[in-house]
Every structure is written in C-alpha cells, then in structure tokens.
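The structure appears below as structure tokens.
A protein chain is absent from this complex, but the other protein chains hold their places.
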Amino acid sequence: MPVDIWLIFLLSFMILGSIVALEIKDILSSIVAIGVVGLAVSTAFLILQAPDLAIVQFLFEIFALIILVRAFIRKDYHQLEPARLGRLTAALTALTLIAVFAFSVHAFKGLPEFGRPTLATAQYYLDHAGQQVKSANIVSAVVLDYRAYDTLGEVTVLFTAILGTFTILRVRKAKKEGGEK
Amino acid sequence: MIIYLLCFALFLVGLYELMTKRDLIKIILASGIMGYAVNLMLVLFGYRRGAVYPILEKGREAAAMVDPLPQALVLTSIVIELGTTAMLAALAIRLFNKYKTFDITKIRRLRG
Partner (left out) sequence: MSEKQGLTVIVKTVTRAILPVIFLYGFYIILHGHLSPGGGFGGGVVLALAFLSVMLAYGRPTAQKWLNIRILHDVESSGPLLFLAVGLLGLAAGGAFLLNVLGKGRLFNLWSSGFILPLNIIIGVKVGLSLFLAVWALTEWDPEKGDDT
C-alpha cells in the first residue's frame, strides 16, 4: 500500500534529519534542520488525512523557528570543545535506551494493527455531529462543542506560558532609569 | 507495526540527545523533536485504511472517516508546545545574561 511506504520513508528521513540537526556545530544550520523535520511531520499529517493538523503544525513550526532564531543568533557564542557529557555516560545512556527499545517491541505487538482503530466514542461523534451541532468540520465540533472544557484549559495554559515569558524577561510598561533589582 | 517502532525510535533519538548534550540550545531542540514524535504517534493511532478526512461535504455525508479524537488532542498539544518553547527560550536568554555561556556544566549556582 502506498500509504505505508510513504510513512516509512518519511519517518526514516525524520530520524536521519534529527540526528544530523543535533550533531551540527553551527546554530543556524541546526535550527533550519529542525525546521525541515517539522515540515516532514506536516507532510505525514497530510498523508494521514488530517488537513487541520497539517496547517496548524506547519504555521506553528515556522513561528517556533522565528522565535529561536531571533533569540539566539545575536549572541557572542563560543564553540564548546567536547560536545557531550563524557564517553562513559553517553555509552551507558545509549545501552539503556536500546534495551528499552528492545522491550517495547513486545508491547507494540499488543496494540490493534495499523489502520484498524477501535472507534468506541468517535463513532458517536462522527454519526451525530451533523445533526446535533450542525457544523461541517467535525474536528472543530469536537474541540469547541463536545470537549470545550479542554479548550478552556488550553487557552489558560497558553496564556500562562506567555505571561511566564513576559515575567522572565521582565518587560516593563514604562522604562525607568535605575530600575529596582 | 514497523511504523509504530520507527516513531518510537524517533522519540528515543530525541531523548538520548536531551540527556547527553552540554549545550542548552541543543537541549531545547531535542525537546522539540520529542514533541513531534509524540504528536505523530497519536495521529498514527487514529488512521483508518481507505477512509477520508473528517469534514462533511455536500455530496458526501456518510462516508468512512478517520478518527477525529486524536486530531483534536494533537491540535491542543501543538499549541501548548509552542508556548513552552517560547518560555524555554526566554529562560535560556536570562541564563546567558548571568553566566555568559550556554554550557550546562558551568551553570551551577541558583542566582536570582
């Protein structure tokens, strides 16, 4: 099936791209390489029939790139000689993660196979969203009518994170000379 | 199942880089990679073979559609991760302000 082949190709490209992005020494190149990985995720969302998510992922990832580039490019940045925390720590971490991966194969065998989900609650939403909510976009109906409480929580979390950003950077409304410490 | 394992391998690559890098910027980028892997895994759980996107159109109101619940969850998750990345970038700027370096082995004391 073409969908499987496309997804395997995109996932291998993402793994390779993220390894390259995190081993490069230049900051601008590694931020751009993360952008390429995000673009591959957006293409994978398109192949998996989720156009809402493809739009949102693409645009938010561009915005994350802009934030990272504006924050980190104008600094006086020195290159670090050894890039990781010591060879023994790195080898032990790699061995532990490979063991976790080997044990997880058994766990993934217990899931329903790819392409045949158990639509327990979602079948109700798909059948009744046209009549009860009268909205053509079912994902919007789920986010803003059936599960609107979660969207309220998400608006609060976004507001708090941006407020935290302002507080950490100590944005003041009127600039004072000799401000308090 | 190969697809699920590849997605989990992407998550583990991000986790390995998060735990063994000394540079604060690389740590922020690795947490972004882990976020991408988790979102992709959730949408992979909801795919149905031969189904179309969950939007009703005029001529096609009773077709087989993919699961809309993981898509709603991942929509929330993408937005929140952007807020978290902005806050991490602000923290990294303040740390550079105080210690003049991005190396985490040199940032040792909790200074105000």
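We call the chains A and B, going by the order they appear; numbering starts again at 1 in every chain.
Assume a residue touches a chain if its C-beta (ideal position, glycine included) is under 8 Å from a C-beta of that chain, and two chains touch if they have at least 3 such contacts.
Owing to the predicted nature of the structure, the values given are computational and were not obtained by experimental measurement.
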Displayed partners of the chain not shown (whole complex): A, B
Touch with the omitted chain, as defined above, among A:S30, A:T93 or A:N137: A:N137
Absent-chain interface as seen on chain A, which is shown: 51-52, 55-56, 59-60, 62-63, 66-67, 70-71, 74-76, 130, 133-137, 139-141, 143-145, 148-149, 151-152, 155-156, 158-159, 162, 165-166, 169-171, 173, 179-181
Where the missing chain touches chain B, by residue: 53, 55-56, 58, 75, 79, 82-83, 86, 89-90, 93, 97
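As a working rule, only the chains that are shown with their structure count from here on.
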Geometric centre distance via CA averages, chain B-chain A, whole Å: 2
Chain B-facing residues of chain A, complex: 1, 3-4, 7-8, 11-12, 14-15, 18-19, 21-22, 27, 30-31, 34, 37-38, 41, 44-45, 48-53, 56-57, 60, 63-64, 67-68, 71-72, 75-78, 80, 82-85, 89-90, 93-94, 97, 100-101, 104-105, 108-109, 111, 113-117, 119, 121-122, 125-126, 129-130, 136-139, 142-143, 147, 150-151, 154, 157-158, 161-162, 164-165, 168-169
Of all residues in chain B, those that touch chain A in their complex: 1-10, 12-17, 19-23, 25-26, 28-30, 32-33, 36, 39-40, 43-49, 51-57, 61, 65-69, 71-72, 74-76, 78-87, 89-94, 96, 100-103, 105
